[in-house]
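Missing here is one protein chain; the remaining ones are kept as they sit in the complex.
Showing chain A:
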Amino acid sequence: MAMRELVTGGAACAVPGSSSSSNPLGALANALIGSSSKTQERLQEVPTSTPVTSEPNFYAETDNHLGALPGSEFDQSLLPPNAQGSEFLRGFRSADQNGFTDAWDEIQHQSDGPPFDHFYDRAAAPQLQPTLDGPPQRVLSSFLHSFVESSRSGIPFHPAALPLLGLSEGDKKCIRDRSSIMARHFFADQSEDFINAQVNTLLSSLEIDSDARGKGPLPGRFRELEDYWNESQSMRNTGPHPADGWVAEYGQHRAAHGDPDAWAHSFEQQHGANGWASEFEREQVLLTSGDQMRGGNISNLAAMEQTRMLAQTLAQNHDPKFQNSRFLQFVSKMSRGELIIDDNQVKPATLPASGDWASEYQQQYNNGPAWADEFARNELSRGPEGWADEFAAAQEQQGSVDDQWVNEFSKLHVGDWAEEFGQQISEGAFDTSGDSWANAYDEFLNEQVVAKVRSDASRGVYVFSDMNPYVGHPNPLKEGQELFRKGLLSEAVLALEAEVLKNPENSEGWRLLGIAHAENDDDQQAIAAMMRAHEAEPTNLEVLLSLGVSHTNELEQAAALKYLYGWLRHHPKYGTIAPPELSDSLYYADVARLFVEAARLSPEDADVHIVLGVLYNLSRQYDKAIESFQTALKLKPQDYSLWNKLGATQANSVQSADAILAYQRALDLKPNYVRAWANMGISYANQGMYEESVRYYVRALAMNPKADNAWQYLRISLSSASRNDMLEACDSRNLDVLQKEFPL
């Protein structure tokens, strides 16, 4: 039964640190549905609203039971008689009652022998009042069975004088609770008064105080089950059948997932607007559009329409009991429980503290497709049907629309973030000030991205832009190259992103994207893009050099060395002088020696001098690096990035005045070179000219508001320039204000 897969949900549903069988929800599901293998067998014990014959061949009667189940006429009003959906619901209900019998059996103090014996007895000699003698447990068992049987013919239950049973408080409570629950189930077609009367009769016979019902925690393993049943049974007074309640809740649950505003909004309200929330909202919009799209794929439109009607009807139930249903609360409670358990541990798989929504969301997407598959398979084996198709199709589409986001989402180490959040809240580190929280959170998220990119072990994760007008462009690569040539870096980035989304194996698209990001002063994204380019084309020299440069900028010595050596290895001319065995254990000195040799071999090759210059930067031999770049510039005076490299080297060796001249040359050649503008700002700041530096940072940011480094440096310069009045504009990234205040 596919529903069971959803509820038991596998590992993602499990409470961490426990097996899924001890997961309360799993227990609930097991008790409700029972093992699918015994379903057929158990169906026969299900009490039905039709009087049961007492023939000995009771167990042979299998065919009519499904049709005779209470509430099945309700399905038929919504679904055609042969619809799988109806079949599904009916099977579901019978399973409910089935598990219910399990629960009933359980209270009979198992020592009592096989719980079915009474059925055999009854088949042999039908009677409504069993003999009430023998040991207490036997008496109780018989008595309870007589209660059950009274339900079969719908007649009032007769009280009986019982011998002293010696029931403990726990036993009484157990019987009280279970009998009330079951009575409501058995007498589905009877009035509430009748049910209460039945239960009271039973309880008074057993000398159990019926008023104490529901007080205090319930004993036994199935407490959550009890809660749920209490809830669903009381709900049933307003609805046609308990299983409908379940389905309705499920439908409602789905509807809630499909409502982007409610979710994203409340999140935003709680935690302040930030990139994450808006991304989430956007994804929800995508989801919704996915929902709409699925309509097109369905062959059986009539069935779809009916299912939709069912879902709508159920979702429109505004009964507060529905809205506050125990089941929904239970799911939430569970995830909150995880928050506490995992507070001090990072468990990305379970997403501890990010609150209900994150784990629910993740769960939904981890499990959703699997469930849909299972469901589809089950349904298809019984013959294709719109219901299953719709589900499978919808899940598939959501999957594809969502894949990218989900990947990104999981790669961001939400677990870490969630943990951080939980910790900070518990520490009270961030009081009520939403701003500081949001900032710290933003910062932390950035760090996460940086950390991911920086850690050599894990690949840099490329983060795509939100709204990309170039998606769907007929030739985004050409467009991107054109934009790049014009110096419109941020636009070029978008077009190139569209290209690599379209052709993920296009090394040139990734390479140019990486270059655009580097020039846009975003090394993290540059590295991420270049890694993809490197993957697609491992021997591309420009890619290797770029990776070497970016890692040098990020102070990643080992990684930088690896790529720079790779450049030499794959160079058609110098590859021969690079022994392949060296790449296993790279030492700076060896690599530098090889490059010096290469430069000696062909002093006219600017590229060798460039790589050598980068290499000297790595070892902070700035004078040698400057020399190498100057040599290269004689050969390639129009290379703006080379001028910038020279400037950066000079700046890092505290020759800021010279650096500014070099940057100026770069900017003459490429006016939109964001990195050079930002470097200008750094050089002014390092000379203590903070107000000047602010103007350059603002200029850089006006061209690329995503240059996080520049924002950080701008903030430092503003404080150093005693321009605290502008910090707010900086923190809110209000470029209009900043540009007006600091024109260049």
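Throughout what follows, a residue touches a chain if its C-beta (ideal position, glycine included) is under 8 Å from a C-beta of that chain, and two chains touch if they have at least 3 such contacts; residues count from 1.
Everything below uses one rule, namely that contacts and distances are computed from a predicted model.
Peer 1: One chain is missing here; what is its name in UniProt, given the choices "ATP citrate synthase", "SCP2 domain-containing protein", "DNA-directed RNA polymerase" or "DNA replication complex GINS protein SLD5"?
Peer 2: Its UniProt record gives the name "SCP2 domain-containing protein".
Peer 1: For the chain left out of this view, which of A:Q198, A:Q525, A:N540 or A:N617 touches it?
Peer 2: For the chain that is not drawn, the touching residue is A:N617.
Peer 1: With the missing chain put back, one of A:L555, A:L601 or A:L744 would touch it. Which one?
Peer 2: A:L555
Peer 1: Kindly state which of the options A:T649, A:N672 or A:N704 is in contact with the chain not pictured.
Peer 2: A:T649
Peer 1: Which residue numbers on chain A touch the omitted chain?
Peer 2: 420, 424, 427, 429, 440, 443, 446-447, 450-451, 454, 521, 523, 549, 552-553, 555-558, 561, 586-589, 614, 617-620, 641, 644-645, 647-649, 651-654, 656, 659, 675, 678-679, 682-683, 685-688, 708-709, 712-713, 715-717, 719-720
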